[in-house]
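In this view, the complex is presented without one of its protein chains, the others remaining in place.
Showing chain A:
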Amino acid sequence: MPFFAGNDTIRELRTALSDPAVHADKIRYRQVLRRVVSLMTDGADMSPLFPDIIKASATADLVQKKLTYLYICNYAAVQQDLALLAINTLQKDCLEPNPMVRGLALRTMCSLRIPSLVEYIQLPLKKGLQDSSAYVRRNAVNGCAKMLHVAPELIQDASMIDQLYGMIRDKDPIVVVNCLQALEEILQAEGGVVVNKNIAHYLLNRVQDFSEWGQCQVLHFLLKYKPSEEEETFDIMNIVDVCLKHSNSGVIMAALKYFLFLTQDMPQIQEQVYNRAKSPLLNIITSGGPELSYVALCHIQYILATSPGLFNRDFKKFFCRYNDPLYVKTKKLEVLTEMATDGTEGDIVDELSMYCTDVSTDLATASIQAIGKIARRLPTSAAHCVGTLLKIHGLQQEHITSAVLMALKDLVLLYPDIVTKVTPLLPNCVELVQEGPAKATLVWLLGQYGQTLPNGPYILEDMIENVASEISVQVKLELLTATAKMFFIRPAECQDMLGCLLEYCIDEDSNMAVRDRALMYYRLLHTDVQQARRVILGAANRPVQIQDSDAPGHEVIDLMDLNTLVPIYGRRRWDVMVEEQKRKQEQTKLTNGTSNETHMAAEVAEAVEEDNLEETISLLSHCSLTPQEFETKWGELDCVTTVHLDYDPTQSPNGLLQKLEAAHIFTMASSPEEATQWKAFLFAVAEMKDETHVVLVELCLDRLAATMQATCKFGADHMEDAVPLISQFGRILRGTITSFS
């Protein structure tokens, strides 16, 4: 949480930093620096001390150096001019005989992220790549990846890329992995680092040299190379087999994915792979720590969708331990539910029934629902499940009884023969079940099956007497239906109460749905009682089918999604999340306008949120404008917005203009292609709600920062009218420019 560090603190620290007495005492000096860094961590603005810290960085004390460099990295972006002073020391440090210092300096330098300093960094970086110490080389390679966003032209240079490819053969394993990672980022636009047969075989042969993290990454990169022959595939699997034995769960998961990738077209072998991976996965669950256990469970759940039955024999491994955190228990519950088959369902249901008494009412409820789900899926298990549910019901606790009732409701529809077991329970539930949905279920059950109960009507009568205090609409609706149904079967007992209920619902209840249903029943009964009987009772006897939306087989599984967040959230949910993420990013970019436009941009963003696509604009494919007109209009229009865009340096400006033209945004004038300050004037005519509006654009390119700025002027009289126009034009512009392929 940022807080204001008073000027006094800054002054005090500054005095301390320049005090010769403190300087002489290394420990004390370090203490002062420590305080600066710790205040910085707390979020206080320590940037005014920048010059003092730069002075402090020229030191022989390595710890002190590290602290100052940490500080410099943090504030360089704010103090760009002063950062130049730091470069001097850093450059000197790059020539130190001690490789630790060289590496540290190089790492720091590349982390500054200031475009104007690139020229100073270039040389040390290139030298670092050839350094004799692996430690320096590692940092240099990572440095390349860091510089990518600051100086793409330096890094995306052919010779640099060649050199990095060459360094994949470095003798230090960490350098190799760093190289792969760096190339992956640098060449992202072209699909990342290329792994051909040679590189793949080379990496495979060294796979054991790599650290655990290296192995994970290498296994990931190997996914880019698909062996052509079966024999080769088997050789590879033999080599990688050791990774499945690794003590790091991350490596095991990466190896598993790699195996599945290799055997994609060999379903039989894939089966074996699953079996091979089973025990490492199960081990993560029992001994990997709760978080990893959770991840493994998510993956098992994901895999189960394609290979149900894979873990059937090990179902006891998924039983909950008392001290498992709730998220692990919940996941285990889900997995157990999906795993239940004809052979194992008995044990699983017994185990699930143990969780009904868990302290967490949510787990208890979930376990009861799970039993219901198993009963629905496996007709053979229904009797056992229902028996268990009835036993659990005996525990006489509100949340348990509620959940049991709701589970039984579905089962009664599927297996009508259990009705005789369920109905006798109902009277006992009345006292316990008070909550909306569960109570509605209870009332429905009473209406549907309560006729056989001697006191059935009187239970309803009690409820009707208290109907005025009932808040749940659902309960009232069910109560109406239940009483009406009961009326047709035991009219003598029910006539009065139905009358009361109808009267209350029609005259006094404020809810429309309740009133409408009451009125409908009233009119039906009023018109023709026999017809009413057919209408109200008739619907109840139709056969039903209940489908669980999350039953296995519903999700589309892509094995390449393993080891990502997809199995954690499930495909569908993840897709939704990605959508949202994209939308959010668009919005923030739109809001990032310069200060005077911020207000408007915010308005635009708001509009986007409010009515996403209510009014659509289209750009006319033919329009013309003379340069003179352009100039006068540019001067006249005062409805302005600025859009900031990323520039992809591999894209030529002319190509960009062509693309824009294809989207009906035409060029008025542009600077020569190679100009450093490249600029273009564009225009378009937008049609919205049968009106046309002229849009003028000035597009400026900043090659160094790889960004573009588009100043758009709109031919609209009122800002308010133009909001959808502005937002949508911005989207079109962004879409066209970034749709680079």
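Things worth noting here:
Operating definition for what follows: a residue touches a chain if its C-beta (ideal position, glycine included) is under 8 Å from a C-beta of that chain, and two chains touch if they have at least 3 such contacts; residues count from 1.
Assume contacts and distances are computed from a predicted model.
From the set "60S ribosome subunit biogenesis protein NIP7 homolog", "Ragulator complex protein LAMTOR4", "RNA polymerase II subunit A C-terminal domain phosphatase" or "AP-1 complex subunit mu-1", the protein name that UniProt assigns to the chain left out of the figure is "AP-1 complex subunit mu-1". The chain that is not drawn here is touched, among residues A:41, A:420 or A:621, by A:41.
For the options A:72, A:254 or A:349, the residue in contact with the chain missing from this view is A:254. Only one residue in the set A:53, A:176 or A:296 touches the chain that does not appear here, and it is A:296. Residue in contact with the omitted chain (choice from A:198, A:211 or A:618): A:211.
Checked against the full complex, the one of A:10, A:72, A:86 or A:101 touching the unshown chain is A:101.
Residues of chain A that touch the chain left out of view are 1-2, 30, 34, 37-38, 41-43, 60-63, 66-67, 70, 73-74, 98-101, 103, 107, 111, 113, 133-135, 138-139, 142, 145-146, 172-174, 177-178, 181, 208, 211-213, 216-217, 220, 241-242, 245-250, 253-254, 279-280, 283-284, 286-287, 289-292, 294-296, 299, 316-317, 319, 321-323, 325-327, 351, 354, 357-360, 362, 397, 563-566, 568-569, 577, 580-581, 583-585.
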